[in-house]
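Left out: one protein chain. Kept in place: all the others.
Letters are used for the chains, namely A, B and C, taken in the order the chains are written, and counting of residues starts over at 1 for each.
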Amino acid sequence: MPARKRTSLALSNEQLLQLYEDMSMLRAFDEKISERCIRGEIPGLIHLGVGEEAVAVGVSAALQPQDKMVSTHRAHSHFLARGADPKAFMAELYGKATGCCGGKAGSMHLADLDIGFLAANGVVGGGLPLAVGAALGQRILGSDWVTLCFFGDGANNNGAFHESLNLAAVWDLPVVFLCENNGYGISQSIHKQQRVANVADRAPSYGIPAEIIDGNDVLEVYETVRRAVDKARAGGGPTLIEAKTYRTTGHYVGDSESYRSEEEVAEWQTKDPIVKFEKVLRRKKLLSKALKSEIEERITALVEEATDFAVHSPALDPAAALTHVYCEGGV
Amino acid sequence: MARMSYAEALNEAHCIAMRDDSRVFTLGEDIGEYGGIYRVTKGLQAEFGEQRVLDTPISEIAITGAAVGAALVGSRPILEIGFVDFVGTCWDQVFNQAAKFSYMTDGRASVPLVIRMACGAGLGYGVHHSQSLEAWFTHVPGLKVVMPATPADAKGLMLAAIDDPNPVVFLEHKFLYEVKDEVPDGRYTVPLGKARVAREGGDVTIVSWSGAVPWALKAAEQAAAEGIECEVLDLRSLVPLDEDAIVASVEKTGRLIVCHEACTTGGFGAEVVARVVARAFDFLDSEPLRVAAPDIPVPNSLALEAVYLGTRERLLEAVRGIVS
Amino acid sequence: MSLSPRDLKQLFRRLLLIRRFEEEAFRLAVAGKFANYHGGMGQEAIPAGVCYGLKPTDNTMITHRGLGVLLTRGVPVGEIFAGLYAKASCPTRGRHPIFHMAAPDLGILAGTTMVGSVIPLATGAALAARIQGTSDVTISFFGDGSVNRGDFHEGINLGAVRKLPIVYFCENNFYAKSMPLEASTAGGSIISRAQGYGLPGEVVDGNDVVAVYEATQRAVARARAGEGPTLIECLTYRWTPHSTAGDREFARTDEELEAWKAKCPILRLRQQLIEAGHASAEELDAVDVEIRHEVAAGVEFAEAAPYAAPEVALENVYL
Partner (left out) sequence: MQHRKWPWKTFIFEVERMHEISYQQAIIEAMVEEMRRDEAVVLMGEDVGTFGGLTGTTVGIIEEFGDGRVLEMPISECGFVGASVGAALKGVRPIVEMGLADVSLVAMDQLVNSAAKMNYFHDGIASVSAVYRLWSGFRPSGGAQMSQSNEAMFAHVPGLKVVMPSTPRDVKGLLKAAIRDDNPVIFFEPKGCYALLGEVPDDDEVIPLGQAEVKRAGTDVSVIATGIMVNKALAVAESLAAEGIDVEVVDPRTLRPLDSGTLVASVCKTGRAVLVQEANLFCGYTAEIAALLADEAFDALKAPIKRVGGAETPVPLSPRMEPLVVPGEAAIESAIRSVLG
């Protein structure tokens, strides 16, 4: 599902339905991954994005093929929404040679330069400077991509956040900082980590325009990001967008979630981005029951196919572990 | 050939690389009109403009990460971090980000980046401007580490480092910046991973690099007067390490001294000794010695700093000792 | 809180002590007597104004340009010169730069050279006061060069979220070595960053020692009352180059320097004292003569002081 070229701001009916399908696909993958992780088939520390699908899909819809994306440790949705091959993605989680990174990277280090997905990251805030660099690279190489940088609310108290926004602003670089504010850094709520209520409150410190949006409304995400990306491409410099959203599952698969109440989780489940958008499409008479089940079948097949591909991919040759520590070439 | 200083040779390497390839650019604190702390980037901004010679704010995390990100998307940055002592501030970007992209993407991505830092003591700059921390970088798979001792090597190795698709840590000793010597004209490269025999000799092998090479040559001269012929090896690059050259020399002399400026414990000298003992054990006539700084922070006053730099004087004693 | 004539004369004496010290230190550095000197000439009102009225138990943490704070908090001028000469008879015994010195009894905390790294350290001292239940306040000094460092962001955010008893004091002299403020600091204003941490912020004329004193007292009172940190930005200008290690002056213009010299904090206070009739010109000149002797004696002390024995370098790496 390669990223499509978007011209006008308004979306056609066909594109609206695609948003719905993309979100449903992300949800289905995360649920499958959670199940296989608990069964011990998928190794390692896995961070799911259940409940935050509208941000990934809305953002990807606003980008163009040549644009770049930098992600965090919660990268699955960003990676798939950006157009990564689901089979290579699942094979990577399974640690197979057919994975997009040869089975070496895994959930927190996904990367696919062909679709401009530069890096996920194991270090909180580690990606912010990389995104500034990608935007700097655009200027040095005289090309026209914009860089979209995801980060979580947990990163906005980190030195990398401060230095990156300052540098992007003082150099007027084409980068859009997209904060997925799900209210928690593992167990600490945002109010225990900083005294200002919103991440966006910090944008004036760097002279960067900021917007706070409903991260669970895929259209609002799309339109806001689209405007910021177009402005950056036209040389208008960086923008900070804070998308209020919520992860309805734990910080990682197996998280006790002792830090929050069921009521809070239940309340956010009523604002589920997929259910919300389904109502919008129904009102527009775009999503009949038949079409919905057709989409669900398509998605289930896609997930099963990708999972089977991963499960049945040949076992990895351990010797691959010793390869590509360095690139060939050079003197 | 032209006679120029180590700093001027590095400056020339920058000019050649930036003229030849528009993807090459440089960034760092005070490197524009100011020309960098040691004038290595003098005049570059005038020739290549502010868009390719970028003065940055004091934010090592952001500028190092930005250099890595820019390299990821195909440009070829040369980052100046004033002193190696500051690398702690952006260590995550070097250790966890720059060094691992090639591996983590199974060779699909590369980070062609040169990170330049000044190292070494001797100018009374004190605790936070005089350290030698190469042993940190050499322990990180994915990084290459280069430490030239002469102007000619500085130019050749810089051009090779810029061409290299991997992140290269390029450490320049402060004391060497003003050293003048003959430097070939035009573009040439010195291969990474090839040591240089700075002086032939059959009795003792002295392995050294960067600021310690002049000490080794001086000690060898003094020893020669006493009939002891030392072979001085200048490693030039620590990673990749020219292990064969070291072993070949030890097989000839049977005695090994490793001399470096950094603190002894945990210094790069330990790795050199460990490899020689593993590969050339039977050739060793006596225990391999490490002559390096005591394990202390670098004191500020020149009088006390001389204790940290006492390696110079102790090297000759070590040569006499190992021969007897 | 307001300053009596006696206070103003005391402040004048302290400003003059720092100025004459800075002049002498700069001259000696240029003459090659010691390796490198980051002059604070022209910024005297900040150390004098901030530290006047602090309790000895309050902490200060300075950077490479803050020797004035050491002087005004009671470190003998002879010892500071001995420190610059890296001699034995000073708290650092020549082992590390004098601005790293520590004097717990005077509330002077040893800092670090890393621009901006001092801010988390100072925040830690304030955290200790909160843990130990004391009413001590900490003053964290730093320059405009450090406001873009990660440590600035993380340190101040930590102080803010825990409402620690600390005052963050930015000496904005508009240049970080060769980088003018607008070329490095997005948003073009340091004080506007206070709101990003939910803190009150105040811009003060860094050359008006009375204004600096009053702003500090307000912030210290707020901190002592448990209302948390304040960010104060002092606008000032250094009259000497970034350091005496051959830093070429090109970014700063002579006109700009002359304009700031006209706002000299010492001349300003001198006029105030004379016009208000608190002191005569002769009386103030006499103070100047006294101060010059004190500084000259300090230099002599340092010149005569012995260098530390080499073994001193090996001591106290560990306790």
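The rule we apply is simple: contacts are C-beta pairs under 8 Å (C-beta built on N, C-alpha and C of every residue); 3 or more make two chains touch, one makes a residue touch a chain.
These numbers come from a predicted model, not from an experiment.
Student: For the unseen chain, which displayed partners does it touch in the full complex?
Tutor: A, B, C
Student: Can you tell me which of C:Leu109, C:Cys264 or C:Ala279 touches the chain that was removed from the display?
Tutor: Among C:Leu109, C:Cys264 or C:Ala279, only C:Leu109 touches the chain that is not shown.
Student: Which of A:Asn158, A:Asn216 or A:Thr307 touches the chain that is not shown?
Tutor: Only one of A:Asn158, A:Asn216 or A:Thr307 touches the chain omitted from view, namely A:Asn158.
Student: Residues of chain B in contact with the chain that isn't shown?
Tutor: Within chain B, the residues that touch the unshown chain are 85-89, 91-92, 95-96, 99-100, 103-104, 127-128, 133, 135-136, 138-139, 141-142, 239, 262-263, 265-271, 273-274, 277-279, 281, 284, 286-290, 295-297.
Student: Applying the definition given at the start, please give the residues of chain A touching the unseen chain.
Tutor: So the residues of chain A touching the unseen chain are 43-45, 95-96, 103-109, 121-125, 154-155, 157-159, 185-188, 192-194, 258-259, 315-316, 318-322, 325.
Student: Would you write out the residues of chain C that touch the absent chain, in ascending order?
Tutor: Missing-chain contacts on chain C: residues 59, 61, 91-93, 95-96, 100-104, 109-110, 112-114, 117, 119-129, 131-132, 150-151, 153-155, 157-158, 161-162, 315-319.
The rule we apply is simple: only the chains that are shown with their structure count from here on.
Student: When the mean CA coordinate of each chain is compared with the mean CA coordinate of the whole protein, which chain is closest?
Tutor: Measuring from the global C-alpha mean, the nearest chain centre belongs to B.
Student: Averaged over CA atoms, how far is the centre of chain A from the centre of chain C? Could you give it in whole Å?
Tutor: Here the centre of chain C sits 46 Å away from the centre of chain A.
Student: By residue number and range, which residues of chain A touch two or more other chains?
Tutor: Answer for chain A, listing residues that touch two or more other chains: 159-160, 162-163, 166-167, 170.
Student: Could you list the positions in chain C whose residues touch two or more of the other chains?
Tutor: In chain C, the residues touching two or more other chains are 148-151, 183-185.
Student: Can you list the residues on chain A that touch chain B in the complex?
Tutor: 68, 70, 101-105, 109, 111-113, 118-119, 121-123, 126, 128-141, 145, 147, 159-160, 162-164, 166-167, 170-171, 320, 323-331
Student: Name, in rising order, each residue of chain C that touches chain A in their complex.
Tutor: 148-154, 157, 160-161, 183-188, 192-193, 195-199
Student: Applying the document's contact rule, which stretches of chain B touch chain C when the two form their complex?
Tutor: Listed in rising order, the residues of chain B that touch chain C are 29-30, 32-34, 55-61, 86, 89, 123-129, 294-297, 299-308.
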